[in-house]
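Can you keep this structure in mind? I'll have questions shortly.
Note that one protein chain of the assembly has been removed; the remaining protein chains are unaltered in position.
The first chain written gets the first letter, and so on, giving A, B and C; residue counts start at 1 in each chain.
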Amino acid sequence: MPPVSLDSLNRASEADFIAALGDIFEHAPWVAAAAAEQRPFATLDALLQAMTRAVREVAADRQIELIAGHPDLAGKAARAGELTAASRAEQSSAGLDSLTDRQYDALHRLNAAYRAKFAMPFIVCVRRHTKESIIALCERRLNNTPALERVTALEEIFRIAALRLDERVTAPERLKVHGRLSTHVLDTQAGRPGQGIPVELAEIGEDERRHVARAVTNADGRTDRPLIEGRPLPIGRYELSFQVAAYFAAQQIRLAEPPFLDRIPIRFAIAEPEGHYHVPLLVTPWSYTTYRGS
Amino acid sequence: MPPVSLDSLNRASEADFIAALGDIFEHAPWVAAAAAEQRPFATLDALLQAMTRAVREVAADRQIELIAGHPDLAGKAARAGELTAASRAEQSSAGLDSLTDRQYDALHRLNAAYRAKFAMPFIVCVRRHTKESIIALCERRLNNTPALERVTALEEIFRIAALRLDERVTAPERLKVHGRLSTHVLDTQAGRPGQGIPVELAEIGEDERRHVARAVTNADGRTDRPLIEGRPLPIGRYELSFQVAAYFAAQQIRLAEPPFLDRIPIRFAIAEPEGHYHVPLLVTPWSYTTYRGS
Amino acid sequence: MPPVSLDSLNRASEADFIAALGDIFEHAPWVAAAAAEQRPFATLDALLQAMTRAVREVAADRQIELIAGHPDLAGKAARAGELTAASRAEQSSAGLDSLTDRQYDALHRLNAAYRAKFAMPFIVCVRRHTKESIIALCERRLNNTPALERVTALEEIFRIAALRLDERVTAPERLKVHGRLSTHVLDTQAGRPGQGIPVELAEIGEDERRHVARAVTNADGRTDRPLIEGRPLPIGRYELSFQVAAYFAAQQIRLAEPPFLDRIPIRFAIAEPEGHYHVPLLVTPWSYTTYRGS
Partner (left out) sequence: MPPVSLDSLNRASEADFIAALGDIFEHAPWVAAAAAEQRPFATLDALLQAMTRAVREVAADRQIELIAGHPDLAGKAARAGELTAASRAEQSSAGLDSLTDRQYDALHRLNAAYRAKFAMPFIVCVRRHTKESIIALCERRLNNTPALERVTALEEIFRIAALRLDERVTAPERLKVHGRLSTHVLDTQAGRPGQGIPVELAEIGEDERRHVARAVTNADGRTDRPLIEGRPLPIGRYELSFQVAAYFAAQQIRLAEPPFLDRIPIRFAIAEPEGHYHVPLLVTPWSYTTYRGS
C-alpha cells in the first residue's frame, strides 16, 4: 500500500479513511472510525492524538479486547503464518523470526508466564527493541500489577500505531518516532578527519552477533549517511568497529608489527530509541578516545 | 631441577657445570663446555655472552648441526612425546599443544615448505610468540635467503638459551628477557582511581580466544600485580576488558538502562616481548580513553 | 559603497565598471579597465582571475609601480591619515592602529630594513594576519631574494584584491577567502552537550591580549554562530577559554572547593586563514580533552 498524504485523508470519504487507516490499530478499525469524525487534522501528530484519545476514552472491556487482539511474540500465529502483514514485518525487524534456541525457550517461557499472570498477550513495540531487550523487558514487566500492565500495554500499542502511521501517511512534519546513530573519525595525530576507514556496526546478543551496517568514512571523517536513521534505534547492545591500521599505514606512518591498534571495537548500548547517538573516535596509532557526543 | 646460583656455578667442577647447563643449547653440551673454561663470570649476561660467542665462533657445520638438533614445531617429535622437557614446556607455553585445525594445517604446510627450502627445522623462540605470530613469522621467513635464515635461526636459539638460563641460574642481576603488561583505571568523572573493576586479558586468535589473566583493580586503580610479568610478552593480539557498569552503579550514578558502557573491550597488539606495555583506561559512564602509556 | 551584483557589473558601461572596481587594486584602475574588456564573467572567481592575469601579464615596470603604490604598514601615510579607506580598514583589522611600543619599534625597524633591501614597501594582506604574525613574516621575507620578493608581493596584492572583491561584489558563488573557527562542549560525565557555558576567544600577543569574541554554548553545546566566520582567520596565537565550574555546580555535582577545573584555557595557533578550525572541549569536573576537529 503506497503512503497517502494527510491532506488527501482529510478530504477522503469516511469509508476510504477507514480503509486506509483501519489496521493502524491491530484488528480495531473502530479507532480509525472514531478519528475520522474529527477531521481535518492540521498535523500527523494531531491525527495520532485523536486515535490514541479514542482508545483511552473507550470502555475498559473494549481496551482489553484491543489488547487481546494482538498476537503473541514469536508465537503460534507467527509460526502458522497467521500474522497481519504489519505484525510480520515488525517481528522480523527485531529478529524474532531468527531466535536462537536459548532465546526461543526464554521467550516461550516468559510469554506463557505473562499470559498466566495477566490473561493477555505480552505487547511491545518490537521495532524499538532487539531480541535481548524484549526478553529483559518481559522479565521486568512480569513484576507489574495487572492495572499498571494494562496501561503499559496500551502505551506500547500507541507506539506501534505511531510507527505504522508514520509509514502510511505523508505529512509536512513527521512524527518524532525515529532515532539516529552516527559516527566520526578524527585522526588526532594529523589533526584532520580520518578518511577511508571501514566502519561496521553489529548488534551484540549474548550468544550471537547480528550485522547492522557497514560504511567507509568520507573526507570529513563521517559516513555518508548515519549508520541508523529513519527508524527507531532498537534498545540493545552494539559494537561499532573501526579498521585503523591500514589507514595509518597509508599515511606513511611507521607502525609496530603487528600494529598496536588495528580493529578498534567500541561496545555501547542504546537506551533511547528516538535519541541521537553520536559515537565518534579520536585516534592515533597509539591511543583513542570515544564518547557519546551530539 | 631447582635453580643454581651463578656463584656456585663459578665454583663448580667442569663436569658439574656442564651437567647444570648442558641442555641450555638443545642437544649441544659442548656450548656449556666451552663456556666453562672462561669462568668466573661476573654477571649472568657475561655467561650468556660466553655461550653465544662459543656458538658464533664455531665452524659452520657445527652451527648447522646445532640448528638441525632442534625439533620441528608441533611436529612428529612432539606428537611422539620425544621432545626434551624444556622444548615441551616452551611449545606448550605458546599453545602449540592446542592448535585449531586451521592452525595445525598452516603450521604443517609452512614447516614442510621451510624444510624443503632450507633443509633445516624452523626455529623460533616460542615463548616470545603466540600461535598466530609464529605462523605469520614462518611465512615471512620463508622469503629469506638461506644465509640470512641461518643467522636468524641462531639468533632465535640465543633467545631460547637466554630464557632457559634465566630460569636455571640465579644471579643478582637478571637477564633482560622479560616484559611487563600493566593497566590502570582512572574514573575521570570522580577524579579518582577506579577501584573494584574486574579486568580480563585474553589472547585473540583468528578463530579463538585464549584466557591469559583476570584481576580486580585495587584502591589505586591498578591490579595488584602486572597482568603479565616475569616472562616475555608473546607477540600477538590481545583484548583487555573492563566491567565498568557495576562500578558506576555502585557510585550512585544514574545510568541509562541498559548502561551506555558496560564491558569495555580494548584490542591491541604486542610487538616487543621485552617491552613494558601500560594500557590504562580513563573512563566515565559516557566516554573513555586508552593509550600505550609508560 | 553598497555591494553591486556581478550581474549588473557584467552589464555596466566600461566607465561604471571601472568606477566600481578601480580601487580593488590600490591606485591601479588600469587593472579593472583591462578586466572590463573580458566581460561577461560567469563567476566572481573568473573576474578575479581576469584581474590577476592582467597584472601578471603587464610589463615588469608596471608591476613595480603597482607594488610601489602601496602604503607602508603602520607607516607615515597611516599616521598622516593619508591612507585609502580600504587600506585604513584593513590595517585596523589586524590591530596595526594599536601597536604596543615594542611592536611599533619592531615594525618600524623591519619596514626600514625591507625598504633598504628591496626598494619597495613591505606588502602583506593584513586581514589574514595578526600583528605578531606580520612582524614574524616580515622577518622571514627579509631573507628572500628581490626576485622572489616581487612575486610574493604580487601574491599578497592578489589576496588583498580577492578580499576587496568579495566585499564589493555579490555573486551566487562567493570567493573562498574566508575561514571558520568553531567550538563545541561535550559534558562527557553526563553524556550530553554542555549548555550555558561561557566561552571567550582572545588573540594572544607576546605582551598583550586582544578580545575577539564571546559567546555562551547552546543546547547543542555549540555557539549559535562560529566564533569567527565570514573573514579570513588571522594567522596567530589564540586562547579559547571555557568557564566550566558554574556549569557543573548547576548540575548538582559536588565539586572540590575551589573546583579542580574552573576557567579552562586552550591555547592554539591558526596557520591557515581560509581553513576550518574546530576546537572542541570534552570535559568532566576532573578531566578534559581538546583537539583540532572538523
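Some notes on this structure:
Keep this in mind: a contact is a pair of C-beta atoms (placed from the backbone, for glycine too) under 8 Å apart; a residue touches a chain by one contact, two chains touch by 3 or more.
Just so you know, these numbers come straight off a predicted model, no measurement behind them.
In the complete complex, the residue from B:130, B:241 or B:289 that touches the missing chain is B:289.
Interface note: of C:91, C:183 or C:287, the residue touching the hidden chain in the full complex is C:287. Contact with the omitted chain, checked across B:186, B:227, B:240 or B:270, is made by B:186.
Within the complete assembly, residues 184, 186, 188, 191-193, 220-221, 282, 289, 291-294 of subunit B touch the chain that is not shown. Of the residues in subunit A, those that touch the hidden partner chain are 188-191, 256, 260, 282, 284-287, 289.
Residues of subunit C in touch with the missing chain: 133, 136, 235-237, 256-265, 267-269, 271-272, 286-292.
Heads up, the rule we're going with is that only the chains that are shown with their structure count from here on.
Centre-to-centre spacing of subunit A and subunit B amounts to 47 Å, using the average Cα coordinate of each chain. One finds 57 Å separating the Cα centroids of subunit B and subunit C.
Of all residues in subunit A, those that touch two or more other chains are 289, 291-292.
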